[in-house]
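Reviewing the structure listed below.
Shown here: the complex without one of its protein chains, the others still in place.
Up next is chain A:
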Amino acid sequence: MASVISANNVNKSYGDFKALNDVNFSLDKGRILGLIGPNGAGKTTLLKAVLGLTNYSGDLKVLGLDPHKQRDELMQRVCFVADVAVLPRWIKVSQAIDFVEGVHPKFNRELCEKYLAETKIKRDSKVKALSKGMVAQLHLALIMAIDADLLILDEPTLGLDILYRKSFYETLLNDYFDSERTIIITTHQVEEIEHILSDLVFIQDGRIVLDDSMEEVGQSYFEVMVEKEFEDAALALKPINVREVFGQKVCLFNGVERSQVEEFGKVRKPSVADLFVAKMKGDVA
């Protein structure tokens, strides 16, 4: 069983609005998937379906389980941070740790204490007395101390400063992640997670518009700083996006050979953010 998630024709409607429209994708064990999409594209709905928090039509299996019907079993192996600052305001830090220790057989208290030691969070503070960033730190410390097969992070670093975000992703990659674990991350700060991702899924209007590994992305998408004299030739190859940087056209190609575009100018791998913008614009047009 290598497939952690497999989705076949998953649909979800709210009245007339199709939040998920024939979603198909699969994710293997030991991958880190970035799920990227504009607001309201269906990211959260998809994650909710995966976590058994909402019903849907179609076939969806997470760790071989039906998330809606077998949610209790699934939650033994899956952990998630749905949105930061959802920790209850009345709870004390020490109580939150005791609670997770009491209900989660795979919680490692020492590890949680280790993560918390890097913060300024006091054990006897209540959540409502913590700053927004500290609440997020606490939540992440609690969740990261759980030995889960699948970890889902929905905007995990919202409200955190850049120093903590950096160290969080480093910890996630170096200490937490291993070949037995799978992680799904959504975030608006794509550039910060780009280097840790192994897979990329773009979602727009409830549809998956891109589902590739990062290697595949690197092999099939090229961004070229086109020299002035090759502009027409470059445009003739129908780049999926063209933007201008210092008067020079930067074209993003898909489905062309690298050798075809190499003569136009400097070729490089597009950033996820640029690819995202191109994809979103392309599908609108």
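Please note the rule applied: a residue touches a chain if its C-beta (ideal position, glycine included) is under 8 Å from a C-beta of that chain, and two chains touch if they have at least 3 such contacts; residues count from 1.
Criterion: contacts and distances are computed from a predicted model.
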Legend entry - Complex member absent from the view - protein name from UniProt, among "Fe-S cluster assembly protein SufB", "GvpL/GvpF family gas vesicle protein", "N5,N10-methylene tetrahydromethanopterin reductase" or "ABC transporter permease": "ABC transporter permease"
Legend entry - Among A:L46, A:L63 or A:C79, residue touching the chain not depicted: A:C79
Legend entry - Of A:T54, A:Q137, A:Q204 or A:N241, the residue in touch with the unshown chain: A:T54
Inset, instruction - Kindly note down the residues of chain A that lie in touch with the hidden chain. - result: 51, 53-55, 71-72, 75-76, 79-83, 86-92, 95, 98-100, 102-105, 139, 143
